[in-house]
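Yeah, one chain of the complex is gone here, protein chain that is, but the others are all in their spots.
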Amino acid sequence: MISIEEYKIVESLEEAYKLNQSRSNQIIGGMCWVKMQNKSVHTAIDMSNLGLDTIEEFDDCFKIGAMTTLRALETNERIMEFFGNGISESLCHIVGVQFRNCATVGASVFMRFPFSDVVTALLALDAQVQLHQKGIVSLEDFAKMPFDRDILTHIILKKQNIKMKYLSLRNSYTDFPVLAVAVSQTENGVQACVGARPQRAELVKDQGNILANGITKETAKEFAEFAANALSFGTNPRGSAEYRKHLCKVLVCRGLLALNGDDENEN
Amino acid sequence: MRIKMNLNGKPLESDASADMVLLDFLREHECYSVKRGCETSNCGLCTVLVDDKPILSCSYPLARANGKSVTTLEGLQDEAKEFGGFMADEGAEQCGFCSPGFIMNVLAMVNEFENPTDSEILNFLSGNMCRCTGYEGQLRAIKKYLAFKGAEK
Partner (left out) sequence: MRIVNTSVRKKDAMALVTGQPVYTDDIAPKNCLIVKVLRSPHAHAIIKEIKTSDAKNLYGVECVLTYNDVPQKRFTMAGQTYPEFSPYDRYILEDRVRFVGDAVAVVAAKDEKTAEKALKLIKVEYEVLKPVLDFRTAKDNQTIVHPEEDWKALVEVGGDRKRNLCASGVETNGDLDSIMSNCDVIVSETYHTKAVQQSMMETFRTFTYYDTYGRLNIVSSTQVPFHVRRILSNALDIPKSQIRVLKPRIGGGFGAKQTVVSEVYPAIVTMLTKKPAKIVYTREESLIASSPRHEMEVKVRIGADCSGKIKAIEINTLSNTGAFGEHGPTTVGLSGHKSIPLYTANCEAFRFSYDVVYTNHMSAGAYRGYGATQGQFALESAVNQLASRLNIDPVKIREMNMVRQGMIMPAYYNEPNNSCTLDKCLETAKKNIGWDEKYPCRDMGNGKVRSVGIAMSMQGSGISNVDKGSVTIKLNDDGFYSMNIGATDMGTGCDTVLAQMVAETMECDLDNVVVYGVDTDTSPYDTGSYASSTTYITGTAAVHASNELKQRILDVASTKLNVPESDLVFDGKVIRSIDNKKEITLKDIANEDMCGNNAVLEVTSSNFSPVSPPPFMVGAVEIEVDKETGHVEVINYEAVVDCGTTINPNLARVQTEGGIVQGIGMALFEDIIYDNKGNLFGTSFMQYKIPSRLDMGKVNVSFESSYEPTGPFGAKSIGEVVINTPAPAIAHAVYNATGVWHRELPITPEKVIRGMIDLEN
């Protein structure tokens, strides 16, 4: 269990940032994961008073505050209208409603957990993150960055003509995914994001223009094959590398066909 | 650290250590209905309402509850008896250890959904583990309770 010397509900981002520069301090998101760490924290930094728990809609984007709970994102109607039920689908398996009422989107994204459903989904939506110091960075870049002491304040979803489908395979319904897949059709083409490999989620783009002439059963299969070969997979108790690669082919293919409106193949 | 909250309708002020989670504070304040079944936020036994939202009190920093309104089953005795009666009529409480957290989440669900479908019920409550009942009796109780509440309206 984590032990905490002081608990500070900060008044400003600047205060949070300053406190966060000390290695012995730590930002607390939903506390669901953090409390399981076996470590001593001097000051726990709580940003729940900074108004970061809302999803704001602008002309060109949605800004999801870092302290927005998973549940708030899951049930946000405007997000659903805009991006379909993919985000919801990526969240609804996570433990339970009470957990998702605690866990925050910001912490989930910042931690870049390899098993993360939500990072997989957001990557496929070309999300950006807003960092207190570094400003706006694409989630794709952020996902590859090492951990530092900057603060993630928002996740930005640009309004674009985008469709996304989310599929995962779990050994039981509320378990971590054995593999998580989000495929999307954006203004820049089709891409697949594959998470829980069990490494961090990664995007595969259609560089070979396999789908240039549209998604068919054949091209979907070909692209899925391409994606499975482009990515690396690992083994953990939930599944072997080999099985994950197999799943990648199945789920990416199904996702693509689902994008095409061929919904009967959705998982 | 000084904590002020409204617990089950009454103002409460107390000292607590900085790393206390809400669950331990509630048990210290004689809300024994709040149970801990795991350390990894997976079982749902510790469910309470903070500002009417169901949360896991095992994971909720006590400091964050400052100034908020916290409700446990101790504060919802009439509702517990009413819904619990339907559970008892199914024999679906069994060992009862998960019942308080489960009932808290059922009451939260009823606040959120007018007429939940079976699938909505199962999804909303999927984070409430129960090892005794196999869940079917709980579902029967919920459906009978909803029908009863619907008829009342």
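Chains: A and B, in written order; residue numbering restarts at 1 for each.
Simple rule for what comes next: a contact is a pair of C-beta atoms (placed from the backbone, for glycine too) under 8 Å apart; a residue touches a chain by one contact, two chains touch by 3 or more.
None of these values were measured; they are calculated from a predicted model.
If you put the hidden chain back, the residue from B:Leu49, B:Ala92 or B:Leu146 that touches it is B:Ala92.
Screening A:Leu122, A:Ile210, A:Leu231 or A:Leu251 against the full complex identifies A:Leu251 as the residue touching the chain left out. Although one chain is not drawn, its touching partners on chain A can still be listed: residues 1, 3, 96, 169, 171-176, 178, 237, 239-240, 243, 246-247, 250-251, 254, 264-265, 267. Where chain B meets the chain that is not shown, the touching residues are 30, 32-35, 37-43, 45, 72-74, 77, 80-81, 83-85, 87-100, 103, 122-123, 125-139.
Keep this in mind: only the chains that are shown with their structure count from here on.
The distance from the centre of chain A to the centre of chain B, with each centre set as the mean of the Cα atoms, comes to 29 Å.
Chain A contributes residues 1-7, 9, 28, 30-32, 35-36, 41, 44, 46, 48, 92, 95-99, 101-102, 173-174 to its touches with chain B in the complex. Touching chain A in their complex are the following residues of chain B: 1, 18-19, 21, 39-42, 44, 47, 53-56, 58-61, 63-64, 66, 105, 108-109, 123-128.
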